[in-house]
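With one protein chain held back, the other chains of the complex are shown just where they sit.
Up next, chain A:
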Amino acid sequence: MTADDRSALIELRAVHKWYGDYHALRGIDLKIRSGEFFSLLGPSGCGKTTLLRTIAGFEPISDGVMYLDGRNVAGVAPNHRPTNMVFQSYAIFPHLSVAENVGFGLRRDKRSKEEKARAVGEALEMVGLAGYGARPSHALSGGQRQRVALARALILKPKVLLLDEPLSALDKKMREQMQVELMKLQREVGITFILVTHDQEEALVMSDRIAVMFEGEIGQLGDPESLYRRPNSARVAEFIGMMNFLPGSVSGTTVEMPGLGRAEVAAEQLTSGSFTGPARIGIRPETLSLLFDGEPDRGRVAPGMVDEVVYYGDMTYYDVRLDGVPEPVRISMKNLIGRPVLDVGTPCRVTWDEQALVVLPAA
């Protein structure tokens, strides 16, 4: 048994879920470590909520095994699992006050009234709602409801907190603030968080590790940086951030591309394994640069022409036609002092770096 196995708090082996004849989860293998901030990321309908609900115990799995904290949880009801959930709708009980909501899970607790009240007070303070206990819960704002839901789930000190798109109902500013607060909270309490989201930026910002899901399967699992830098498929690459794809070919670790020529890559850049033949070569927009006067090239330069300019203030996105490349490539440039914004139709030079390439088999 490796150290990794021992610290796996949740383990899923070949988990399947059928809704009638709809195959919602198609063989999920997953280990989630204790104390980890883990995200399930994927487009809508890929089965994230379903997976979260099977862990919570709301949906029985159709096949496979699931261990929570070393215990096979087949047939174990939600109230007997060491998990608590923050629902997408928050599910704040509207007929109860804020304090009654937060203290709901303590009903079966043996502690005295005063101790319970203190625990509720502490939980409210933890989520920044100190003094809100007596308020009726139906009058709360979206952000406050979210905090009540968090306090209500955390007061039971679960081993795992499950969060189903907890930020999707909030406006952008509130969402960004809550992202930071959730991360802080998770570090503070040290509980494993499993976050479901379809927002790649949210997942990248908050998570220790991310499982990217498509159609009931995990497409790739890893930390944010490795997912971003070394996506193992075109759909992961396109789901997380933006990626240019050039048609080309590979033989061993030698890559041949139209317009950009030949390059040597490391084995790890063939992210879905080594192969020989036609390839799709991925380059992130920020790893390509327009070469302005006096700036150093990165060893390789290709000529082209500006096809489209999108100005964002801090950044400018250029679509550039490279000589010999069929489709324009997107390049993002920081708008540094002294750097002009080029016009459409301007001839330009593009520099790039072979370490930034990701090599995948052609579709």
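Details
Note that a contact is a pair of C-beta atoms (placed from the backbone, for glycine too) under 8 Å apart; a residue touches a chain by one contact, two chains touch by 3 or more; residues count from 1.
Definition applied: contacts and distances are computed from a predicted model.
Candidate names were "ABC transporter permease", "Cysteine desulfurase", "Nitric oxide reductase, NorC subunit apoprotein" or "SPASM domain peptide maturase of grasp-with-spasm system", and the UniProt protein name of the unshown chain is "ABC transporter permease".
Only one residue from A:V76, A:A117, A:L156 or A:V309 touches the chain missing from this view: A:L156. Of the listed positions A:G42, A:G105 or A:P166, the one in contact with the omitted chain in the full complex is A:G105. Per the touch definition above, the residue from A:A56, A:A123, A:I218 or A:A302 contacting the chain not shown is A:A56.
Only one of A:L9, A:L41 or A:M85 touches the chain withheld from this view, namely A:M85. The omitted chain makes contact with chain A at the following residues, 56, 58, 77-79, 83-85, 87-89, 91, 93-95, 104-105, 107-108, 138, 152-153, 156.
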